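A single protein chain has been omitted; all remaining protein chains appear in their positions.
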Amino acid sequence: MTDAIAVEGLGRRFGAFHAVRDVTFTVARGEIFGYLGANGAGKSTTIRILCGLLAPTAGRATVAGLDVAADPEGVKRRIGYMSQRFSLYPDLTVAENLDFFGGAYGFSGRALRRRIDAIVEETGLRALRDSATQSLPAGLQQRVALANALLHDPELLFLDEPTAGVDPASRREFLALVRRRVRRGATVFLTTHYMDEAEYCGRVGMMVDGRLAALGTPAELKQRLVPGDAWSVRSARRAELQAALAATDGVRAVHPHGAGFRVRCDPARLDGATLAARCREIDPAAELEPGTATLDDVFHAVVAGGGVA
Amino acid sequence: MTRAGLGAVVRKELRQIGRDRRLLPMLIFAPLVQLMVFGHAVSFDIDNVDVAVCDLDDSAASRTLARRLVADGTFQPVGPLPDCTRPEQALLDGRADVAVLFPAGLERDLAAGRPVEVQVLVDGTNPTIGRFASVAAQAFLDARAAELQRERLAGLRSAQGFERPVPTLTVQSRLFYNPRMQSAIFMVPGVAAMLLLLITTVGTAMGIARERELGTLEQVMVTPLRPAELILGKVAPFVLVGLLDVVVALVVSSWMFDVPIRGSLLVVFAGTLLYLLSTVGLGLFISTVSSSQQQAFMVGFFVMMPAILLSGFMTPVENMPDWLQPIAWVNPVRYYVEVLRGALLKAAGFRDLGLQFGALAAFGTTILAASIVRFRKRLA
Partner (left out) sequence: MSAPGRLRRFAIRTGAVAAKEATHAVRDPRTLYLALGMPVVLLVIFGFGISFDVEDVPIAVVDQDRTPDSRALERSLTTGHEFVVAARPDDPAEVDRLFRERTVSAALVVPRGFAREWAAGRRAPVQLLVDGSDGVGAQSVLGNASAALRAEGRRRLAAETGGAAAPLAAEVRLLFNPALRSAVFFVPGLIAYILYIVGVLLTALTIAREQERGNLEQLFATPVGRLEVMLGKLLPYLALGLLQALLVLAFGMAVFEMPLRGSLGVLGLGTLLFLAGALAQGLFISSVAGSQQVATQAGALSSLLPGVLLSGFVFPVENMPLLLRALASVFPARYYVDLLRGVMLRGNGFDALWGDFLGLGVFCLAAVALATLGFRRRLA
């Protein structure tokens, strides 16, 4: 059995600008693959190539066993796609949107009605069938978009930052729906900003400036790229403290995170107590919270180091 | 091409048009109102030419001439000239279009058989009115001159023993298809062509630009739906609306403006279909070169303006300078105006309008094909 997605030496140029260059990876069937990167790193370009929306200028990619450059129409029949922005018709109702996109996939009549019934059931949208999509809150709009992408039972689901701007509860429900599909055999390719979302992925790839800078399971990446301990630090004298710690022996990296910053160190050269003491020298009120490395740390390490796949 | 796909697009478009409270009235009632307003506004009718007379002779003969000048209603008297030494003044003030001066001694000279010159000053600002007024004034005096000459010659000849009376050249002019030269009869078909262009081209261009802005276009393009299906499905409702508008326009124009329907409706509708092919094609093309609705509107606006003004709808196309002729050759509005005027007023059939039908078909298919190609390219 072939991989769900196989990408080899993929590149896309817009004039002189290389949006994506020399990207190689595979996604196995039934896997959730997370695609991470800053804005403009080439995530959306990759996903648009894989969906047959954009032709690659170098390399090749197969999706569900089909070459995206040679048979984009075949690819389109087998995938579901949810774009970054809410992109259903705001003036149509939930059912009317599903009716239209179902028709676009070639369903009609009773078969289409059955599918619509099933999908609104699955996504819990039955009560909202006849509401105009523009009247729904962002979380529900995302769910309608998901229902729409799942309507034709695609083998592969491409989700381009599906939960951006959605509240945490809706995000959890959304991801639960996606995981249910994966249990039924679907493959998911997802781009995201949220590192906690990426933790759920079987494997993640990290894009930096159009290149795939890191690839592996979350555990592997943390092990390989950010070994050792990691602390969250909060302090009123953040800038000063950050500079001091960066110069301390045994500190591997310091990068801002939320209201405070993260510090990673080599446990062999610097233990927790020493670090805490060093902090208090500068700001006696500094708060330290021990923890393990996160994908966020991995990401910062990749961006800082150029990364190794 | 799947029928389910095409049907789904058409259904969706109709739903969206139906749901938009402003759109449907705009598509159906606005043209109606515009047709009525335009039909009345766009008029070249020269109802009457205002004339001011300066009678320096003030004799029975000059008063008779002045009376006969305004007798048939072509010239409308606006009172005597205030200052006969400066007859231009009435024209300068815009009080009159024509000033006529009967010279002193007119009666005496006529009686003595000396030639009399009557000065006629015509405001040439508007060439149509200027030409009309000068021809009418000339014709009036020619007719009087011929009368006098005939009388005089007859007297002369009978004195010499000739039998033969004086001949006259009479010109009977007849305007075909529009004998009373009512503006509405030739303007209303032009207005209909213009309205169709405005509605369907802008509608199509903005419809696709809107999908691009909303991001729905991308969502549609990841489905197996073909570009051709999407495009046909999107334009089909506009073609329907356009046909409906033509029906409305025909009813209004024959009921309100007495525009005849002399030819076959089949010719009218076949021409309309081909024209709509061109207008929606143009709209599609505009949408492929614009990235937002606003841009689509602006581009559309500046493409349509020359298309309308240089269509022959108001002024003849044939005499545009050579370097502007290419615009006229590729202008679908021009051919459609010719089809409508031909079919409605002249009872022209397919054979007579072969060139126009050919040109519309060629333009329509070319622009549609070009926009489908461009549409695909933009996605790749």
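Observations, loosely collected:
Residue numbering begins at 1 within each chain, and the chains themselves are lettered A and B in the order written.
As a working rule, contacts are C-beta pairs under 8 Å (C-beta built on N, C-alpha and C of every residue); 3 or more make two chains touch, one makes a residue touch a chain.
Every value quoted in this text rests on a predicted model; they were computed, and no experiment measured them.
Among the displayed chains, contact with the absent chain in the complete complex occurs for B. Residues of subunit B that touch the chain left out of view are 37-38, 40-45, 47, 88, 91-94, 110, 113, 115-132, 134-135, 137-142, 144-146, 148-149, 152-153, 164-179, 181, 183, 185-187, 293-294, 297-298, 301-302, 305-306, 309-310, 312, 314-316, 318-321, 324, 327, 338, 341-342, 345-349, 352.
As a working rule, only the chains that are shown with their structure count from here on.
Inter-chain spacing, taken between the CA centroids of subunit A and subunit B, is 61 Å. Subunit B makes touch with subunit A in their complex at residues 2-5, 7-9, 11-12, 15-16, 19-20, 214-216, 218-226, 379-380. Those residues of subunit A whose C-beta lies close enough to touch subunit B in the complex are 48, 51-55, 73, 76-77, 79, 81, 83-92, 96, 99-108, 112, 148, 158.
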